[in-house]
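Only a single protein chain was left out; the remaining protein chains are all shown in position.
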Amino acid sequence: MDPSQLARLLDQFREGKLDRDQVLSQLARLPFEDLGFARLDHHRALRKGFPEVIFAGGKTAEQTRVIFEKIAMRSDRVLATHASPETADAVSRSLPEVRYHPQSRCLALDRRPDEKRIGNVLVVCAGTSDLPVAEEAAVTAHLMGAEVHQINDAGVAGIHRLLSETQALQEARVLVVVAGMEGALPSVVAGLVSVPVVAVPTSVGYGASFGGVAALLAMLNSCASGISVVNIDNGFGAGYQAALINRLGAP
Amino acid sequence: MDPSQLARLLDQFREGKLDRDQVLSQLARLPFEDLGFARLDHHRALRKGFPEVIFAGGKTAEQTRVIFEKIAMRSDRVLATHASPETADAVSRSLPEVRYHPQSRCLALDRRPDEKRIGNVLVVCAGTSDLPVAEEAAVTAHLMGAEVHQINDAGVAGIHRLLSETQALQEARVLVVVAGMEGALPSVVAGLVSVPVVAVPTSVGYGASFGGVAALLAMLNSCASGISVVNIDNGFGAGYQAALINRLGAP
Amino acid sequence: MDPSQLARLLDQFREGKLDRDQVLSQLARLPFEDLGFARLDHHRALRKGFPEVIFAGGKTAEQTRVIFEKIAMRSDRVLATHASPETADAVSRSLPEVRYHPQSRCLALDRRPDEKRIGNVLVVCAGTSDLPVAEEAAVTAHLMGAEVHQINDAGVAGIHRLLSETQALQEARVLVVVAGMEGALPSVVAGLVSVPVVAVPTSVGYGASFGGVAALLAMLNSCASGISVVNIDNGFGAGYQAALINRLGAP
Amino acid sequence: MDPSQLARLLDQFREGKLDRDQVLSQLARLPFEDLGFARLDHHRALRKGFPEVIFAGGKTAEQTRVIFEKIAMRSDRVLATHASPETADAVSRSLPEVRYHPQSRCLALDRRPDEKRIGNVLVVCAGTSDLPVAEEAAVTAHLMGAEVHQINDAGVAGIHRLLSETQALQEARVLVVVAGMEGALPSVVAGLVSVPVVAVPTSVGYGASFGGVAALLAMLNSCASGISVVNIDNGFGAGYQAALINRLGAP
Amino acid sequence: MDPSQLARLLDQFREGKLDRDQVLSQLARLPFEDLGFARLDHHRALRKGFPEVIFAGGKTAEQTRVIFEKIAMRSDRVLATHASPETADAVSRSLPEVRYHPQSRCLALDRRPDEKRIGNVLVVCAGTSDLPVAEEAAVTAHLMGAEVHQINDAGVAGIHRLLSETQALQEARVLVVVAGMEGALPSVVAGLVSVPVVAVPTSVGYGASFGGVAALLAMLNSCASGISVVNIDNGFGAGYQAALINRLGAP
Amino acid sequence: MDPSQLARLLDQFREGKLDRDQVLSQLARLPFEDLGFARLDHHRALRKGFPEVIFAGGKTAEQTRVIFEKIAMRSDRVLATHASPETADAVSRSLPEVRYHPQSRCLALDRRPDEKRIGNVLVVCAGTSDLPVAEEAAVTAHLMGAEVHQINDAGVAGIHRLLSETQALQEARVLVVVAGMEGALPSVVAGLVSVPVVAVPTSVGYGASFGGVAALLAMLNSCASGISVVNIDNGFGAGYQAALINRLGAP
Amino acid sequence: MDPSQLARLLDQFREGKLDRDQVLSQLARLPFEDLGFARLDHHRALRKGFPEVIFAGGKTAEQTRVIFEKIAMRSDRVLATHASPETADAVSRSLPEVRYHPQSRCLALDRRPDEKRIGNVLVVCAGTSDLPVAEEAAVTAHLMGAEVHQINDAGVAGIHRLLSETQALQEARVLVVVAGMEGALPSVVAGLVSVPVVAVPTSVGYGASFGGVAALLAMLNSCASGISVVNIDNGFGAGYQAALINRLGAP
Partner (left out) sequence: MDPSQLARLLDQFREGKLDRDQVLSQLARLPFEDLGFARLDHHRALRKGFPEVIFAGGKTAEQTRVIFEKIAMRSDRVLATHASPETADAVSRSLPEVRYHPQSRCLALDRRPDEKRIGNVLVVCAGTSDLPVAEEAAVTAHLMGAEVHQINDAGVAGIHRLLSETQALQEARVLVVVAGMEGALPSVVAGLVSVPVVAVPTSVGYGASFGGVAALLAMLNSCASGISVVNIDNGFGAGYQAALINRLGAP
């Protein structure tokens, strides 16, 4: 039942075709979205500034293309993550303005590329092998409207490289900190800043890194305050969360 | 070497007692805090609006009392977590204005209790057994200056109880969502709001809950966007992170 | 807003005090239970034939007593699991008709004890140490209206003891099979019957049983069809599920 | 020794060729199936309405073809799971009426396709990536004689999509609920219905989903009653269990 | 149905009171033990030379006493493992000839203590903390009729202590090797002998020994041939298995 | 220093070229094998009746061929496990009498194939997918001189198939029991026999079988006595251990 | 056979009572220590500068006292770890010069307390809760003859506290770095120095620290070179290893 059906229900009631109990009874059984819930959801999508994101990982190039186009019909910004080069080709044939980021395998459509970005999301990355995840976070936050900066290759074993960036760290509104192996970077960074840090463990490492578990546990057990954590290799999730935080009260 | 020592160094240089190379050489070996770093750190503490928090868990009542008093000399707000009733007694003998929260075992000193709180941190809790962790989050965020509200006992198995609070959920600036067992609540909540959710798994459960691991994994793998996670039972960490987020741009 | 409020809203609409758009707008923001959803939930409780069950594990005797009495006001049957003897004493002082099962630590109120039980739930148990969990399942299913039988001490290392019960196994409508250690019993039982088996791993064992994990994994990996599994030591959950299954089409 | 041998034994006894002790001695050493146990087993297969199912996963196309044909000689319905397209080709060359479901990789023979299905098994699925497992459950239950319906893409992060299906959920006799990632869907569904839910965790996810372990643990720790769980990705097992439950007392 | 019932059945058949089909039908439904299976089991107990062993761990002193006495009525040798001193007192009041081994907490009755032991079971133990488990193995094997010897405190970090016992190692028919921490001893021992080694990991250790898991994994992955493993701390199981092996062809 | 060197040392001593202290000093520094230890090891190889076994898994066909030939120069029986068809080809070009078992990937040379085998090793196997591991055990034990029999496809979900083999089970001197998935077969078998059972978990299964861990844990936690366990998929180790046991006192 | 026996053997040979072959044969069967191996071991103990260390954890006060005294008869320095206050009392009654360290529960006897310590072992500690483990390392290394220094409470979340100690860090010959929770400190320290770091994870933490596993994994996966790791809470092992390293070439 769409809103017009609901309107009709009210009309029938006012016209005396249904009595009050009949209306109440029908309302009680309404699917929720019929009561404007879908609109609410629609509002939420608008507010979040971002439609559903496509996880292209388990989809064929063709499947992703179809979904991508469908979302592109009602949205100026579309994001597919884990997109292969083949998928990028397929989508860009019909939507030539998409941009493919091969390192992070993000495929992004942005029809308002010159729109002013807000706030300051800083993505910090421990090693070069962590760059794909860091880029996924950066692309996501940028597409969601955030001003994004990146500091790369700032591992804790060469702490002076990180400390030389103290000013940039302290100017950010929110930080995404990406690290594999021992996952120590978020602890050090959070000790240097007074804003929220979203930590992303990566699967970079071998042996007892257990595909990122070592880094994940380190981040969950950080001795620094002001850190929360997303799933292993979940650059998208961190970028999304950072963009939500960055938007709070941003000028 | 404190700043006055640094000043003296410069004076000696200007007076010709040291040449430039000697000054450079000494600067290169300076401990970092001598260059204002300690002040910087002090600034950071001020900005964070919160001094070091005492983890009373592994300390005697007497040890906690000493530390608590020392911090109370230079701060209007002090927090000790995991404080036993004995610890609370010991501290309150010398600082009668502290308040003890027996459920969450938080011991808090707030000399500006009437100060206006800012923003809107909402702490949502799945079951009554999760309340101690939820309260720890709420006490922490409140002491850090946030306006805090709580919704309790809103487990996903009775989804209507949660849905009936939709308005409160959507009015928050940031949410802390606390759940044990299957840890599903953050996923449902994050689907209803457009602001950041900080998820806290608790050790509530038995058997294959593995002391909160089941809930932790569920939260890390949430299909909803806008969730980041803290350690099991870490109500303090979530409240701290939420307070940092809430402060961004709050009026 | 309760139903009477909803009725008033409709009255105001029919009386012209609100126009259709105003009504639609208010409906869209209604908390869900205001639309009869709460009643629906009430209906569900009636249909399940069982009110909320009290997990007395993390509660004081007094807390459990209060909740138990409250449920007993609107229900003929009440169940608390993981109840200590002290809790049993506290509740039985005000509700002398409750019955305490010390082995399974179930505390049950049944004001219709002579009511005819339906169907045939058979609870099979591998070793004597598994009996508390088996009894929890049996008490739960019985209180929910099922005819319940038990076979105890039928471990797979003495397979003839189990086989001598083949007839009883094959007469059941649904079986609860409880086992610790290697958890092999459900596989053997499910091979002998053509009805659903609900398997319950227990924490009985030591060393590499890892508190029931060995039995849990065995049951999840059963080579027999027709088995589903509940959490370690979750006799209540198995009894509940068996009672739901048993009720389907039972005469 | 087949039944005719047993008959011969009795004949020899009545004819005086064997005395009573000789018969007793031979009976005591009989393999069990000689005493009608094999028939019993045959009866069980008939009652279960389903012969042995072929797990084609670790078999060559040729091996599966041979077994498939052998079962098809004595049964109207045959199912092979985890069948590759090559296997499907091999089997369909000799049994052209088989139907291959490429998504779930089920290969099914049904010589009574128009037979009336009974009851109402509802298969609910969290995300599109979970569809292969959901389809395996649906195909299995259908082949075993159940009326089957499906609801797809009803993840908990968009709870209104699920709630809009409340009526369908409440009309089912038994539900199979399939979910990967955080595995929260069964908890929400079980809170909306009063019949058994068979939960299937899937390996959909990455990082800390650990190949479905996160979803499995969530389902085992559900705060909702009336849930039992099968192995990760075991759509067949869930469909089988649901069909057994559905058959109980179905008209 | 006991054998006499079976005899009666045959009599009724010969007397024409039952026809052949009726006999066949009844035989098909016989519980298995009715066919002498129970006697078979009795024979098995005799052959194993040992009745059921009592795991006193989860039982009260009184419960253990009752079972112990019951077995002692029909057996000259009885063993209870994991028996507390209280249990030992309770049992020895009625059976003064029992012997309690406080280190391994074994309680043993042996009415034929002077009977010649056979073969040669050697129990080797890595450290003094492993002694309780080693003694449990030794007491078990001895009670089951084996000649048992022990070598204690032969850890691999002082390999010469072990090598100085080479002759004793090579004279054994079967060895039980007990070790905690890194569990390396069985590998070294099995390299020195040409008979079977039964390895027992113990929970001795801390930190990353994970309650014996480190030792268990080491033993399962031994580079030496001729090793099989029992559960952590399962001295009884190892002694039992060694006694079975030792008995094979022992003079 | 070889024995002749040792003899020379003694000669020099007797001839007065070295005094006693010099001899003692040199003896104290001797490598161990110089004192006959190597001969001892040689004796051990003879006694075990089997030279070093080649794990061809991580070797090239050429590497395996070289080692195989070298052992074949001094031994009538040689075994390589985990050998690929290419390796089998390479070896059989120079040693045409080797026999390749493609299912278990064993490559065996036996120059005394008609030699009488001793004892009775029975290899029991739960499902057809476990056959490669079972065959590896059988080939190993046979090559080591044991009479070997096999029972295949005797899973616990069809217990009558196993029970019909009771006589064969009870005639064995030692059993190897191979099972994947829930690993329950050894428990049932050990309850039927009075001789040692060597249990082999296999990696057959999926999801929560965790590559054989479920079966391994089940076997370690067996409620039956007389079971010891080898590593996952270690058919060779079980066959070797069974052959050692079988040889004890075999006629 | 002790050395005097060996001398006697040689004498008998020179006197012609044994011929050369008889001597060779006896030598081949000698237990290893008879050939000076025990002396070698004695030498090793001397070189390591430390006799066997007593792990008092699983021993009674009386047992520890007896062993302690026995070692004290032949050694100037004795160490017992994990000693309770009761144990300390028992030992100090007979050896009043022992010193008890209550925080680390080390009990040490040092009869040459004024002996010059060598080298420079620096023990760095992340948080106050890690102090007991750090002290155990320091006491051990000191007793083994090392000059030991300590830096406490230098967690990575306040990196400036660590950096202000750069000079002390760079003056050490070897460092022991102790940390719980996320275990990040060794990575940062190893990046600042050019000597070996021995890392000690502690069980300090809760929830997903899993009793020190998080810290252990972090240290094993360090991105810094020059780190090796000991078991969780193994301060003794780290102190011992550091003392061995420190002794290499120390003046």
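For reference, chains read A, B, C, D, E, F and G in written order, and residue numbers begin at 1 within each chain.
What we mean here is this: a contact is a pair of C-beta atoms (placed from the backbone, for glycine too) under 8 Å apart; a residue touches a chain by one contact, two chains touch by 3 or more.
None of these values were measured; they are calculated from a predicted model.
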Residue among G:23, G:184, G:204 or G:220 that touches the chain left out of view: G:220
Residue of A:18, A:208 or A:250 in touch with the missing chain, whole complex considered: A:208
Hidden-chain contact residue, picked from the options E:55, E:68 or E:210: E:210
Chain not shown: contacting residue from A:12, A:129 or A:150: A:129
Contact residue for the chain not shown (choose from B:14, B:93 or B:111): B:14
Hidden partner interface residues of chain G, rising order: 44, 47-48, 53, 173-174, 192-196, 198, 216, 220-221, 225-232, 237-238, 240-241, 244-246, 248-251
Residues of chain A (touch criterion as defined above) contacting the omitted chain: 129, 158, 160, 163-167, 204, 206-209
Footprint left on chain E by the chain that the document does not show: 126-127, 155-159, 163, 181-184, 187-188, 190-192, 205, 207-210, 213-215, 217-225
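The rule we apply is simple: only the chains that are shown with their structure count from here on.
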Touching both chain A and chain C (chains): B, D
Identity of the chain that, by mean CA position, is farthest from chain A: E
Angle of rotation relating chain C to chain E [CA atoms, steps of 5 degrees]: 90
CA centroid of chain E to CA centroid of chain G, Å: 39
Centre-to-centre distance between chain E and chain B (centres being mean Cα positions), rounded to whole Å: 55
Euclidean distance of C-alpha centroids - chain B vs chain D, Å: 50
Overlap residues in chain D, where contacts from two or more other chains coincide: 29, 32, 37, 158, 163, 192, 207-209, 213, 216, 220-221, 225, 231-232
Topology of the chain contact graph, where touching chains are joined (line, ring, star, complete, other): other
Chains that touch, pairwise: A-B, A-C, A-D, A-G, B-C, B-D, B-G, C-D, C-E, C-F, D-E, D-F, E-F, E-G, F-G
